[in-house]
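For reference, the structure discussed in these notes is given below.
Only a single protein chain was left out; the remaining protein chains are all shown in position.
Read from first to last, the chains carry the letters A and B; within each, the first residue is number 1.
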Amino acid sequence: MPNGCWGWQLTNDDWQLTMIIKLERIKLQTRKTEEAIDITAQVDEVVQKSGVKNGLVNVLTTHTSSGLLVTEGIPCLEEDILTHLSRLFPEDENYHHRRYLDYDGRLGFNADAHLKSIIGGVSCTLPIENGKIVRGSRQTIYFMEYDGPLERTYLIQILGE
Amino acid sequence: MPNGCWGWQLTNDDWQLTMIIKLERIKLQTRKTEEAIDITAQVDEVVQKSGVKNGLVNVLTTHTSSGLLVTEGIPCLEEDILTHLSRLFPEDENYHHRRYLDYDGRLGFNADAHLKSIIGGVSCTLPIENGKIVRGSRQTIYFMEYDGPLERTYLIQILGE
Partner (left out) sequence: MPNGCWGWQLTNDDWQLTMIIKLERIKLQTRKTEEAIDITAQVDEVVQKSGVKNGLVNVLTTHTSSGLLVTEGIPCLEEDILTHLSRLFPEDENYHHRRYLDYDGRLGFNADAHLKSIIGGVSCTLPIENGKIVRGSRQTIYFMEYDGPLERTYLIQILGE
């Protein structure tokens, strides 16, 4: 049996059912300090390739200065999210994190990015039905870069049958 | 086999186990521009009817100007949530989204609603045990309308046995 994938077949019947638990790590090179990157097509593709008919998909960033969120996919709104998160957490606030970090060998400088990550969120969970993610027609899945440009990794986990 | 529902029975034993993956779309007519609507009883009912004994339930809005969140179910707090999200994201801020949208044939006007949706969140995931949602005694599930009144749809997905 492959890891994380199981199933069975009844010999006296013509149906076969396979439970699938699948995890994909997706790499992403961000290009700007702050950026909202539409990853919906990528998530759709991984769901489709997984063969899962019904279940759920969980998408999450593996970084603490980036995020994952679901909202309407239009450029003006992408700008509004980044602008207004920066209005709530300005780069030049008096953060405790703005000090020398021994373990990093450098000055902490991105408290605002961590706070945006927490407030905007780091993951989403959506249902899968008939092999497709169920979401509203305007719901777009975004990887949010708050501290780039960096090579980032996010996870897509699919669980279902 | 019904879609999204599977199980088996061992003939040499007296137990039967059924894995259930169920998805319900619930329609909701909101009545105000902004409104916190307690949907806990509705979610409880769908969980109970699903027959799932142990598993999880994921509830999420399908819209990008509404939300889904869990907090204490008292009217004064409902008002505080709406008031203070509006304090963080006033309707008359200088949003990029406040411009003519070709694809909509109208002026973008609800950037504040999208931002509230992102910040307050769009889904919740709760455990099911012995056929009931496990939650704290004061935890109430809310559908949050930030841009009504509208007919809205939210999803209840249940996965378990």
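The criterion applied here is as follows: contacts are C-beta pairs under 8 Å (C-beta built on N, C-alpha and C of every residue); 3 or more make two chains touch, one makes a residue touch a chain.
The structure displayed is predicted, hence computed values, not measured ones.
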item: Chain not shown: contacting residue from B:Glu45, B:Glu72 or B:Glu91; value: B:Glu72
item: Chain not shown, touching residues in subunit B; value: 8, 10, 15, 17, 19, 53-56, 69-72, 74, 76-77, 79-81, 83-84, 88, 119-121, 124-127, 129-130, 134-136, 138-139, 159-161
item: On subunit A, residues whose C-beta touches the chain left out of the figure; value: 1, 3-4, 6, 8, 19, 21, 23, 58, 60-65, 88-89, 93, 95-97, 99, 101, 108, 111, 114-115, 117-119, 121-123, 125, 153, 155, 157, 159
